[in-house]
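Missing here is one protein chain; the remaining ones are kept as they sit in the complex.
Order as written gives the chain letters A, B and C; numbering starts at 1 within each chain.
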Amino acid sequence: MREITYTEALREGLREEMELDASVFLLGEDIAGYGGAFGVTRGLIDKFGAERVINTPISEGSFVGAAVGASLVGSRPVVELMFMDFIALASDQLVNHAAKLHYVFGDQAKCPLVVRAVGGAGRCYGPTHSQSLEAWFVHTPGIKVVAPSTPADAKGLLKTAIRDNNPVLFMEHKLLYNERGPVPRIADPIPLGKARVVAKGEDLTIVAYSAMAMESEKAVIELHEHGLSAELIDLRSLCPMDIDSIVESVKKTGRLMVVEEGHRTAGVGAEVACRVFEEAYDYLDAPIRRVASVDVPISASPPLEQALLPSCEKIVTAALELIGTD
Amino acid sequence: MREITYTEALREGLREEMELDASVFLLGEDIAGYGGAFGVTRGLIDKFGAERVINTPISEGSFVGAAVGASLVGSRPVVELMFMDFIALASDQLVNHAAKLHYVFGDQAKCPLVVRAVGGAGRCYGPTHSQSLEAWFVHTPGIKVVAPSTPADAKGLLKTAIRDNNPVLFMEHKLLYNERGPVPRIADPIPLGKARVVAKGEDLTIVAYSAMAMESEKAVIELHEHGLSAELIDLRSLCPMDIDSIVESVKKTGRLMVVEEGHRTAGVGAEVACRVFEEAYDYLDAPIRRVASVDVPISASPPLEQALLPSCEKIVTAALELIGTD
Amino acid sequence: MGEKNKLLDYYRTMLLIRFFEEKVEDLFRRGAIKGTSHPATGQEACAVGACAALGKKDYVTSTHRGHGHMIARGGDPSKIMAELFGKESGYSRGRGGSQLMADFQLGFLGSNGITGGGLPLATGVALSAKLRHTRRVVACFFGDGASNQGTFHESLNMASLWKLPVIYICENNLYAMSTNIKNSMAVKNVAERAAAYAMEGVRVDGNDVLAVHDAVHMARVKAKKGDGPSLIECATYRLSGHSRGDPRKYRTAAEEKEWEAKEPIKHLRKLLLKKKYMTGKESTAIRKEARQIIAEAVKFSKRSKFPDESTLTEGLFA
Partner (left out) sequence: MGEKNKLLDYYRTMLLIRFFEEKVEDLFRRGAIKGTSHPATGQEACAVGACAALGKKDYVTSTHRGHGHMIARGGDPSKIMAELFGKESGYSRGRGGSQLMADFQLGFLGSNGITGGGLPLATGVALSAKLRHTRRVVACFFGDGASNQGTFHESLNMASLWKLPVIYICENNLYAMSTNIKNSMAVKNVAERAAAYAMEGVRVDGNDVLAVHDAVHMARVKAKKGDGPSLIECATYRLSGHSRGDPRKYRTAAEEKEWEAKEPIKHLRKLLLKKKYMTGKESTAIRKEARQIIAEAVKFSKRSKFPDESTLTEGLFA
């Protein structure tokens, strides 16, 4: 199969959905001529024109709010947040509006809205351009959260997110944009809430998503060299979350490790761990292990940034320790 | 000891700190003549004048931001957010600024800022006036989170929060304002990060905070009638969190239940559970149980609101089930 | 519809709003309903005048003080009342309460509990209306207090930049809760802010239903022509407290009196009598009819069932 980058896959997903459905339009800072800070929307203005690829002023609160409004009356806006850190400026619109309107107003009100947010660290962009803030939204009932780790998933999940009749936070990772992978030319949408088993294994279950799924994949290979067989599950979507697949795996392996790039305390890993603890308590042979970012702001300096982030090495070390606790 | 309400205790705390330290001032909507939507600051304008009890326009983002700025140069602002739900409008200021500036700029920069936010449901105020959003900030490194459940704690912890040299999210609960309790006239500040053992017990540890500590206290009494002795720990502050006290208790009781009013998924309870699981795995005789709000927006209608919220009854039922799983 | 019938219609609707809100206050006092609510008493001319100038397919976004807007747009008083009672038969099945109701069939896209929250929503609705070439217009209600939110600035700028078909209608009732506009706005009038968005800003007597109607009508014509948004400031006053239990100590009796003299229903009533569009007897009949509708709404609400607990988790996602 042809290989394309995560960026190209996203762009294809956007293009195809825009071709299929005239109600889809794009909104965000510098997404038109410039193609977005990371180039995802590059060229789409030429194909779809300024009516459907709309540059906004720097007004995160209101252009996300406007997207919510547009979604209520028949449009399907896809908003780009140049950095996920800026979602703090739009959280009222997502939490107090988008996430609640359908539940409260009933079937008359739907918010088919996608917010693409560029998350993650690893490029030395510093404290306010590197965060992974998905946990806030996993904690918010009424908004779906998706975080693809491969080009194929990026395309397939984005298509699904756009077709979904609910607000979806679609988290992209800046370190993944240049990753290449096989992507079918005619890609089916990938259902939300179905995890992907990246590697089969017996000794340990590793659950990850976004860039940390890629990092964990490397770790699985290294663990093999240590004679350990780890099962790797890429969550793909955090809400809905495919707890069943995780539980099933843990019933087999007896051990769970959750890897996430967000800060450790009260992160997504805590939820995954808790759910497994609640549903597979009797099958666990060891404590659940969380590998996550250290609870301090994300430094720009390379050694500090690396010290803070989870990595293949840290995952391997944690896995060996976890097995050791047997 | 004299008994006063939670509201009066907060007001006393504010008054005393304003008397002690001229750099303390109050900022918020309708806090001056009106005394705030819940009357906490009533009368303080008469004592301290309009220079120190400042009514703001409805501009949550910027008056919280202004408080952060003021805190950097020698003031100690105490901001009131009329409803905690509105913190979504100010989260950039807290997360991307207040929480990070000291870590990044070092000792030259301190943010001695308190944000008093009125959280919680139970008064049929509906989806956007009832939320408990503390989990977001527990997940954010660099901001402390405090949530008193009694008048004495309200006063003592508020005094400490005001004296603290860091940003503190101080969560008050609208159902607690009229609760009475003994409060020493001369109250010592209560250190952050020290939980309070509300009841001693052997069979089960219950961890709670804010209004749910009160609810759990009722449950402990009911459980007694069922012949069960529960140990109740009121966290008081969520960051720093007194994990040691919880672990110590769990080592004795072998069972843990966490009660919180925030939504269940990726809430504070998940973190508490995870920490205990990490640190007291071998002592647990049963799965950890979370009692929390159901993951849907908080309805205004009384029966739906009650169905969503944790309650004494639900805590008792969960406790009995938990013991049953033994 | 001739002028007579139009004016009589406004009068009926304004009375309906007035009696609705008075009944709600009464029900709160008697503990029959819970939560809170923000009465539009005294501001009826804004809601009725504005909605009368709109077309059937236009959209409306509203605020925390939304019962009046909803009634003016043709909303069913019984379903609004039932929502206040927290009943299954309410507009939001009891889920939203006073601050969160919608009727999309009427183009009424919802009241809103977040001050200033409706501004970007309305802007986005207008953007969608424009992109879909619908020629529909959006009327966005908000208060003087809301005009201090950042969303006001961001939204009006975008709407003007993109020439969106939206009419920003500010009901300036002098107060945001207890805060007088003198203490919340650096300028005297909200309309003065329009120039910062290269937008027309007009200030009208918000207690004069015709003045409001005419201003909104002109703004709508402009919007439909593709000439972009307008800002209309309606000078008005709420005769009641901000929400239930507000002692209104921040206002003087003199000020309240002054505004009571200017209140919109009296004003319209005089006009109707003067123009001989209505006799005293007819007036009494209209009032009686309005009261009956409200009484019926209360009966309907009381009779209705609370939502069943089992519905709690229904419909989180579409």
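Note that a contact is a pair of C-beta atoms (placed from the backbone, for glycine too) under 8 Å apart; a residue touches a chain by one contact, two chains touch by 3 or more.
Here the structure is a predicted model, which means the values were calculated and not measured.
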Touched by the hidden chain, restricted to displayed chains: A, B, C
Touching residue (missing chain; options A:61, A:156 or A:201): A:61
Among B:31, B:45, B:82 or B:101, the residue in touch with the chain that has been omitted: B:101
Of B:23, B:229 or B:306, the one touching the omitted chain in the full complex: B:23
Of A:47, A:123, A:200 or A:224, the residue in touch with the unshown chain: A:123
Interface with the undisplayed chain - residues on chain A: 29-30, 33-34, 37, 55-62, 85-86, 89, 123-129, 294-297, 299-304, 307-308
Residues in chain B touching the chain absent from view: 23, 25, 51-52, 54, 56-57, 59, 61-75, 77, 92-93, 96-97, 100-112, 141-142, 144, 165-166
Contact footprint on chain C, counting only the chain that is left out: 148-154, 156-157, 160-161, 183-187, 192-193, 195-199
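Everything that follows uses one rule, which is that only the chains that are shown with their structure count from here on.
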Shared chain contacts [chain A and chain C, defined touch]: B
Centre-to-centre distance between chain C and chain A (centres being mean Cα positions), rounded to whole Å: 40
Intercentroid distance (Cα basis), chain C paired with chain B, Å: 36
Residue list for chain B, restricted to those that touch at least two other chains: 61, 85-86, 89, 127-128, 295-297
Multi-partner residues of chain C (at least 2 other chains): 93, 95-96, 100, 113-114, 150, 316
